[in-house]
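Only one protein chain is missing; all other protein chains are in place.
For reference, chains read A, B and C in written order, and residue numbers begin at 1 within each chain.
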Amino acid sequence: MLIVMRDHASLQEIEHVVDHLHSAGAETHLSQGEVKTVIGVIGERELIYTLDMEGFAGVAEVIRVLKPYKLVGRDFQAEDTVVRVGSAEFGGGAFGVIAGPCSVESSEQMRSVAASVKAVGASMLRGGAYKPRTSPYAFQGMGLDGLKLLREAGDAAGLPVVTEILDVRDAEVVAEWADVLQVGARNMQNFMMLEELGKMRKPVLLKRGLSATIEEVLSSAEYVLKGGNRDVILCERGIRTFETYTRNTLDLAAVAAFKVLTHLPVIVDPSHATGRRDLIAPMCRAAVAAGADGLIVEVHPDPEHAKCDGPQSLDVPMFAALMDGMDARVALEGKHL
Amino acid sequence: MLIVMRDHASLQEIEHVVDHLHSAGAETHLSQGEVKTVIGVIGERELIYTLDMEGFAGVAEVIRVLKPYKLVGRDFQAEDTVVRVGSAEFGGGAFGVIAGPCSVESSEQMRSVAASVKAVGASMLRGGAYKPRTSPYAFQGMGLDGLKLLREAGDAAGLPVVTEILDVRDAEVVAEWADVLQVGARNMQNFMMLEELGKMRKPVLLKRGLSATIEEVLSSAEYVLKGGNRDVILCERGIRTFETYTRNTLDLAAVAAFKVLTHLPVIVDPSHATGRRDLIAPMCRAAVAAGADGLIVEVHPDPEHAKCDGPQSLDVPMFAALMDGMDARVALEGKHL
Amino acid sequence: MLIVMRDHASLQEIEHVVDHLHSAGAETHLSQGEVKTVIGVIGERELIYTLDMEGFAGVAEVIRVLKPYKLVGRDFQAEDTVVRVGSAEFGGGAFGVIAGPCSVESSEQMRSVAASVKAVGASMLRGGAYKPRTSPYAFQGMGLDGLKLLREAGDAAGLPVVTEILDVRDAEVVAEWADVLQVGARNMQNFMMLEELGKMRKPVLLKRGLSATIEEVLSSAEYVLKGGNRDVILCERGIRTFETYTRNTLDLAAVAAFKVLTHLPVIVDPSHATGRRDLIAPMCRAAVAAGADGLIVEVHPDPEHAKCDGPQSLDVPMFAALMDGMDARVALEGKHL
Partner (left out) sequence: MLIVMRDHASLQEIEHVVDHLHSAGAETHLSQGEVKTVIGVIGERELIYTLDMEGFAGVAEVIRVLKPYKLVGRDFQAEDTVVRVGSAEFGGGAFGVIAGPCSVESSEQMRSVAASVKAVGASMLRGGAYKPRTSPYAFQGMGLDGLKLLREAGDAAGLPVVTEILDVRDAEVVAEWADVLQVGARNMQNFMMLEELGKMRKPVLLKRGLSATIEEVLSSAEYVLKGGNRDVILCERGIRTFETYTRNTLDLAAVAAFKVLTHLPVIVDPSHATGRRDLIAPMCRAAVAAGADGLIVEVHPDPEHAKCDGPQSLDVPMFAALMDGMDARVALEGKHL
């Protein structure tokens, strides 16, 4: 941590800050120019992150050089974490494709889509049972019945399943029926849920929040790892910007940045990122090239009658076309489907 | 709802859309230009918001003219909702000032600040017992002990108290100790929590999410009202933008917009919005002039040693200076403290 | 400037950076922790801002503590700059109100609006002769004829006039007809134009760019002052964010921040910021309370038939209502109309 003092801060102010740091157990290094004084602070992350020095007299700026996370960083673990769920794998050269509808609607819909996506190479089935909807008047999902239909369809097709957990109180029931627990964008900083998932032994798919920085995504993942659960897959799904042509702005540079900063696998959701069917295939291809370890794509057997996200759902032939040649693209990046 | 068809959409595509709408129970009006066809859709909000027509062939754009909320709108209730908590009032001409530290730290701290802010005109005490922190290594709050200290300090000073609820499982215990339940920015779209609060009979202070639109704030409030709880106070606390000089960008036009769109009271949090002590007083004054029904301000007896948000906390003399003349400013807007 | 080296940067890398700094004429202070080394760099702004050290091996981050501007800062000049244009004054306690239509359309329109706004307290007339329009198919303004009509209307009403300069080649002709030269949001970083205006002796009204930070606004103003022209009025007019209810997001905290950072007068344009007629009056009041030194408001004698910006133009009675009581509000902030 660097503490930049205001121009011409008094000796007393500087000493006051330094004394406080010492009494808290930190070491300091002073760098004094004619105008600016900078105090370097050295100590454990756990200590540094409880020091709120911005309130002290004479302090102009506090710059944290130490990241707010540790366990998720490449410094802590250099080699890739591989998350394995049944036959699906993410990270360390393994590339996984998750596909399925926005929401679970019926047994036929789920069984049909599961068989179809499995046939062309998907390695996991998705489907929402609990749906976060802006308006309380929109379809909220089938709940537990949906979980069961998802499980059943996954089993029938031989695919592990992932679904979103909306309410921390549902953690156990969702974990009972699903193989991977998805934390949606709106819950990325629901720290209580992250702590709960940290205690569980099910992989977590953590989606980036609509306005979450790269550092915040990693800090949220840190909550899960700190609890003891090492199986976290990060998911870039677009951030909110001024652009309205696309639903969100897909930040593929964040994918490349994650691959530098963390050992956790990173996948991309082009469906929610763009909200436009015709942009999904090029964004899937771009995600592979950017270094992603997988994809999560909305596929519906009949997008016209999808209960949500119709405009961004691929139908089965479109998904098949997307998957055609995917293995070659993945291989070009030194990975395998 | 308006459905704009793609240029030269086929007759078949148009008919297909219209047929689907009719079978769902909606009425339609067709407007056909040479190039563009627009289908007007008429029906109840509950119906309209379950129609996801974007997925249909030939559809270029779906424009929802009907808002995703109803109960919170001025159309539904023209006169201001007044939220009363003990002697504190918000809305309908009443202006309330909530003050207190970011987090509850000790009995002395709370009692001292409660007495001080009460003395200069605050009408409610704030203090965080459960703190949402980006990093798992930062101070997370005192929990239940904090709740009790907050209650005790409020009672001693004769002030009702508000605190943030972080975990839906804590709803009852928080409601036991606090008079108003605060939903923080990160939980603004935690719909499960909103539904739970809708069932309770405690006023809710709903903070705008970091990247929430005005319409989304109102839709979240709708979740609470739909559950039967009419006592919701909205809070503008800054949105996330590219500007880094301030912690967030305070959107006072949203306050004026809320006053047009909803009957619910609206307050402003300049502390979290700016993150800078020297901008708080001017932003409080601007909030009053923009039409706000109240303020929530971080005040700490000793900001230097605050466990969080030091740089944005006022000390007691600063808060007293801010409150000096506040009654005249509030009166200028036709309201009263 | 602080140069934070990567963890465990080699001694050779550190020395290489230090040597380069010394050979460039800067002084350095080294702060070496076990893990982190930080190099403090001391020198003149002109030197520091030509040092691009980010490219050196071993450098993790370069933090500039010295601002990219000097002449516009409070450090350089503590007392307020007062910009005087005829009887209109901005800054140092003087509050000016600029009013008029988005674009000059006819002699009658301009004379009518000039007389009307003057009658209720406006101190300057605005009107666009050259209009920046997103689409080449939209009305582009009357050009030189518009300038003449603006001048004529201002003279008739006894008001100085301000108009936007779109093309640096028009600088002289615009300066011939107008009293204040406005640099629009889209040209805030048209540095060639800023340099040209720096050589002139006409006050400049510099609007904040749609995505310009506070620091960038000040740096653009620095271009004008560096050229020798000290009469710059800054204008906050909303920034571009994800919110679409308002045309832009009015950043009133920036106004308060400008008042801390610079001695230049700061005014607010609520018309372009909100794009909504019903939000203009509350935002004018909030701007006064936030510490602004003036306002610029779109007023049209017949907004329905305005050639641009109709939805955000006040008609004359609305503007009169807004100005009613404005002197008392301005006086409350210790200023005068």
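Criterion: contacts are C-beta pairs under 8 Å (C-beta built on N, C-alpha and C of every residue); 3 or more make two chains touch, one makes a residue touch a chain.
Fair warning: this is a prediction, and the values are worked out from it, not measured in the lab.
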Of A:32, A:50 or A:249, the residue in touch with the unshown chain: A:249
Touch residues of subunit B, complete complex, unshown partner: 2, 4, 7, 27, 29-36, 38, 40, 42, 61, 63, 65, 75, 240-242, 244
Where the missing chain touches subunit C, by residue: 20, 45-46, 49-50, 52-57, 59, 68-70, 132-139, 166-169, 186-187, 189-192, 210-211, 215-216, 219-220, 222-223, 226, 240, 300, 303-311, 313
Contact footprint on subunit A, counting only the chain that is left out: 211, 213-215, 239, 241-246, 249-257, 259-260, 273-274, 276, 278-279, 282-283, 285-291, 328-329, 332
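Keep in mind that, in the parts below, only the chains that are shown with their structure count from here on.
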Chain whose averaged C-alpha position falls nearest the assembly-wide average: B
Same-site or different-site touching of subunit A by its copy subunit B, using the half cut: same
Far-end chain from subunit B, centres as C-alpha averages: C
Distance between chain centroids, defined by C-alpha means - subunit B, subunit C (Å): 31
Subunit A and subunit C, separation of their C-alpha mean positions in angstrom: 39
Centre distance in Å when subunit A and subunit B are each reduced to the mean of their C-alpha atoms: 26
Multi-chain contact sites of subunit A, meaning residues that touch two or more partners: 240
